[in-house]
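With one protein chain held back, the other chains of the complex are shown just where they sit.
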Amino acid sequence: MIKAGLVGVTGYTGMELARLLSLHPEMELDCVTSRADAGKLVEDIYPFLRGFKSGKVVISFPETRELAERCSVVFLAVPHGSAMEMAGPLLDSSVKVVDLSADFRLRSTAVYEEWYGLKHNQAKALSKAVYGLPELYAPEIREAELVANPGCYPTAGILGLYPALKNSLIETEDIVIDAKSGATGAGRKASVSTLFCEVQDTFKPYGLPRHRHTPEIEQELSAIAGQKMTVSFNPHLLPVNRGILATIYTKPRCGQAAETIHKIYAETYARHRFVRVLPPGCLPELRNVRGTMFCDIALVPDERTGRLIILSVIDNLCRGASGQAVANANLMHGLPVETGLEFAPLAV
Amino acid sequence: MIKAGLVGVTGYTGMELARLLSLHPEMELDCVTSRADAGKLVEDIYPFLRGFKSGKVVISFPETRELAERCSVVFLAVPHGSAMEMAGPLLDSSVKVVDLSADFRLRSTAVYEEWYGLKHNQAKALSKAVYGLPELYAPEIREAELVANPGCYPTAGILGLYPALKNSLIETEDIVIDAKSGATGAGRKASVSTLFCEVQDTFKPYGLPRHRHTPEIEQELSAIAGQKMTVSFNPHLLPVNRGILATIYTKPRCGQAAETIHKIYAETYARHRFVRVLPPGCLPELRNVRGTMFCDIALVPDERTGRLIILSVIDNLCRGASGQAVANANLMHGLPVETGLEFAPLAV
Amino acid sequence: MIKAGLVGVTGYTGMELARLLSLHPEMELDCVTSRADAGKLVEDIYPFLRGFKSGKVVISFPETRELAERCSVVFLAVPHGSAMEMAGPLLDSSVKVVDLSADFRLRSTAVYEEWYGLKHNQAKALSKAVYGLPELYAPEIREAELVANPGCYPTAGILGLYPALKNSLIETEDIVIDAKSGATGAGRKASVSTLFCEVQDTFKPYGLPRHRHTPEIEQELSAIAGQKMTVSFNPHLLPVNRGILATIYTKPRCGQAAETIHKIYAETYARHRFVRVLPPGCLPELRNVRGTMFCDIALVPDERTGRLIILSVIDNLCRGASGQAVANANLMHGLPVETGLEFAPLAV
Partner (left out) sequence: MIKAGLVGVTGYTGMELARLLSLHPEMELDCVTSRADAGKLVEDIYPFLRGFKSGKVVISFPETRELAERCSVVFLAVPHGSAMEMAGPLLDSSVKVVDLSADFRLRSTAVYEEWYGLKHNQAKALSKAVYGLPELYAPEIREAELVANPGCYPTAGILGLYPALKNSLIETEDIVIDAKSGATGAGRKASVSTLFCEVQDTFKPYGLPRHRHTPEIEQELSAIAGQKMTVSFNPHLLPVNRGILATIYTKPRCGQAAETIHKIYAETYARHRFVRVLPPGCLPELRNVRGTMFCDIALVPDERTGRLIILSVIDNLCRGASGQAVANANLMHGLPVETGLEFAPLAV
C-alpha cells in the first residue's frame, strides 16, 4: 500500500480525501495532521468513518520530517500561503506532493501576488509544479514531484472549453463563464455568512467580477488556445453541498457546424473515462456527478443568437479537489488514473 | 371592498393570490374556482389559511356569468390557452381581467403561435391588453380592461435592463441573460421531474435555448430600446421555492462611466417603492425579496472585460406573478399600486 | 408611535424583531444596539430592510441610559447572562422590558443555576417577571414591567398540553415530547456545526436528554396541572430555517373520549386568534405557520396503543421568540395582542 499523508484534515477537501482514501485499493492514509484536532482519531471528528481503518488514524501536528519519513505522497489541504510553507521542505525530502491550494497553480508569481495579495517565496518549487488536470497533462503528472491540483471552477471551465479552443472551433473573445457552486466550495471555517440559515432557500452571486480563479482559468485557456485570453468569470453560491455547473457562452467560428463540434468533443474525450460528453438534446445536472470524478459536458447550439452554449458539470469536492488529487497521486505512482475512484454517482 | 374572482386556485399563482388577498385592506376574494377542487373550502386545500376569511370561501366550478356578476376583477391563474377562452366572455361582461398566463403578452399572434404552438383566437381582446409592468406602464394599466400580467423571467430581465436601454447606456447586441429560478416557477402539477428528490440538492439548466419567455423579453426590450433586439436567455432550476436571479451580461456604450449608469438607475427608480437599486459593491440575493414585490438591482462594472453585469432579483411568485397581478388590479381600481403589498421580506 | 429599543440586533431573534417592527402600525424601532455592528445602519447588515424606515436606524453601542430615555419598551435579544445585566438598570429607569433570553423564565434561581451553569444575581427583577405566554397570562402581562419571553420549545409544548392538563384529560406521568426544530433556533453565531453543509440534507438529535428548555417546560406544566411534573423532552435539528414541530405522546385519563378532548381544545382556544385547533384527521406542518404567530395543534387518538398524540407546530422565530415578544409588548402598552402581527403564512 502506498502511504499517504494528509495535511489539513479539518476542511472539506481534507474530509473528502479521508473518504476517498478509506477504500482505495492501493493507497492509504498513514499520517493525518491538523493543528486544531491533534490527538484525536479521524473518526472522532468524522464519525461517518467509524469502522474504516482510516477512522483509527491518530491526528498529529503537521511535522514535515515525520510526513516525509512515513509517506510516499503528501496531500496539502491547507489554505494558500500555508501550503507554500510546507511544500518546499517536503520536496527537499523527496516526498511527492499534491497541493490542493492555489499556491502552485499560477506560473507567474507576479500574477499570484496580484490576485492573492501574498508574496510567493517558493519560486524553485513552482518551477517544478505540474498543473494537475489529468485529461490534459497525464504524461507530465506521471513524472511530477509536485502537482498543483486545479481549482474547482477552473476544472469545470477548462474541461468544458478545451476541445473547442484546442481545435479553434470558437472565437477566443467575449467568452462568459457564468458558474454556480455548492457551499462546500466556501470551506469549513466558522463563519456567519455560510451558516445554514444564510444559504438555505436562497441564491446569490459573489466575488464579482474578480474571483481569484479568474487568472488560473485564463492562464490555462491561453495555453490551450495558443494566445492570450481574457474571460468574464462570475460565480454564484447554490444552496447545495456539492457541485459546480458552468454555463459558458461562446461564439462558434464561422462555418463550424454544431455536429462537427459535438463530434470533436466526443472524440477528444473518448478515451477519458471521467469526461462524459452528453448526446445532443441532453442537459447535465449536478446530481448526475455527485461524489464522483465525472465531468458531464453538453453543447447547446443557438442559431437565433449565433452562440454555442457549453455546459460543464462537476462535483467540486471530488473532481474539483480531492478526487482529482487522488487521481494525480495515482498517476505519480504509476497507477491507472481511475484507481480507487470508480464510483457510481449518488444521484438522489 | 373590491370583490375579486380567482380562476384556478390550485396552482402556485392561485395559492399566492389567496395569500395576498387574505389581508388586502381594499380587495377580497369573493369567487374562487377550480375544476378539481370545486365544493371544498379554500382552507381545505390551503390549511395555512385557516382563520382567514378567504379560507372560508367555497371553491366553485369556473362559470363566466357568475364571476362577472359577483366580481369587479377576475384573476386568471390558469394555463395559457385556457385563459384565452375565459378572457373574451369576461371582458364582454365588463369585468376587469388580469391574466397571469402568457395569452395576452405577445402583441403578435404569429409570434405567440410560433412559441406556444397554439392558435390565438382572441385578437380583439389582445388588442385591448396592456402589459402589466407597473413601473413602465402604470398610466395605461389604470385605464385597462385587460392586463397581461408579465412573465416572471421577463419581469426580472426588463426591470434590470430598462434604464440602460431607455437611456442608450449599453449596446443592444450580445446581451446574455443567465437566469436562475426557484421551483414554484415550474408549477404545481403532479410530475416526476419536479418531485422533491429530483430537485433537492441539485441544479440544472432547462429549456435551452428556446424558453417561451424569450419573445416576451425581446418584445419589451425592443420597445424600450426603439429597435429590434435579440437576446440570449437561458434559465436554470434552483432548489429553492421562490425567487429569480438574472445575471445579465451587457457592454456599456463607449464613454459611459459606471457612476453615471448607477446614477441613472437610481433616478429612474427613485419614485418606485418596489425597485431597490443597490449601492455599488452590494450584491443582491433571493432571500432579500422573499414574499414581496421588491426587485433588487445591482450594477457590476468589469473593466478587465469591458462589461457591465446587471443583477436583477425578484420573488417569482409574488413580484413575478401574483403580487404584480394584485398591483395591476390596484391600479385598475384607482388604488395606489402598493396597496396590500407592503411586506417586509422573510429573509430567513 | 411607541418607541422600541432592540438590544442585540445581530442574532436571528434581533433580525426577526427588525422585520416585525418595520411595518407595525403602532410601534417602531428607535434604538438598535450591537457591540459588533455599532455605527452601521440596520440596512447595512440586513439589506432586506432597504426601503423601510427601520433600515435607516443607526446601530449604537448598548447604553442603558440612552435606551431608557428614548424608549418605552426594550427588547433584550442577547444571550442569557447578558440579558440579566441589562434588565435591572432598565427596570430601574422605568422602561418596560421584554427579555427574549432564559434569564427570567425560571422562578427558582437554584434551578436556573443548575441548568444554565450561571449565578443569578437579579432576584428582585425576577420576582417581578411575568411569563409571557399570552394565551395563559394576558392579564398579568398587561400589568408587567418585565416579561420573560418563553423559549421556543416551551411555547410549542405548553400550548399543546395546556387544555389537556388544565382539564385533567391526560395522565401527568410518562409524557414524551419529541421535538424537531429549524436551524434558526441554533442562533446566528459563527460555528462549524451549523454551517450549511453540516445541516443541509441531514437530521440529528441534540442536547439529549438534558436540553435547557426542560425545566422551563416542567415548571409551566406543573403550574397548569397543579402538581409537580417531569417530562422527557428531546429535540432534533431539522434542515429548515424556521419552525418547531412537537410530537407529544400522552395517555388519556380513563374514560376521556377523543371527541370530548377535541371539543375542550377547540373551546379553550376559541377566542385566541393565534391558536388553530385542527379538525380531526388533519395533521399540521411547519410551513402552514411560517412567518406568523400561529400555533397549529392536532390531536391524534390511537386506540391500539391507548395513547393520545398531540402535535403542536409553531414558527420558532416568530411565535417562539420575536413575534411573541411583540405580542407581549402590545399587551404591555394596552394594544390588542394581534397588533402588527396579522400575517398570512408564507406556505411556499
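Assorted remarks:
Labels for the chains are A, B and C, by order of writing; each one numbers its residues from 1.
Everything that follows uses one rule, which is that a contact is a pair of C-beta atoms (placed from the backbone, for glycine too) under 8 Å apart; a residue touches a chain by one contact, two chains touch by 3 or more.
Only a predicted model underlies this, so the values are computations on that prediction, with no experimental measurement involved.
Here the missing chain is touched by one residue of C:224, C:245, C:277 or C:295, and it is C:245. Of the candidate positions A:27, A:49, A:147 or A:335, contact with the unshown chain belongs to A:49.
Considering the whole complex, the residue from C:41, C:111, C:138 or C:309 that touches the absent chain is C:309. Touch with the hidden chain on the side of chain A covers residues 12, 15-16, 19-20, 22-23, 46-52, 184, 200-201, 241-242, 273, 276, 278, 282, 284, 287-291, 294, 296, 317, 342-348.
Although one chain is not displayed, its contacts with chain B can still be listed: residues 12, 182-184, 188-192, 194-201, 239-241.
By the touch criterion stated above, the residues of chain C touching the omitted chain are 174, 176, 178, 180, 197-198, 201-206, 208-210, 230-232, 234, 236, 238-241, 243, 245, 247, 249, 283-287, 290, 300-302, 304-305, 307, 309, 311, 348.
The working rule: only the chains that are shown with their structure count from here on.
The most distant chain from chain A is C, comparing centres defined as mean Cα coordinates. Separating the CA-averaged centres of chain A and chain C is a span of 45 Å.
Centre-to-centre separation of chain B and chain C, using mean CA positions: 36 Å.
Chain A and chain B have centres, each the mean of its CA atoms, that are 39 Å apart.
Of all residues in chain C, those touching 2 or more other chains are 12, 184, 200-201, 241, listed in ascending order.
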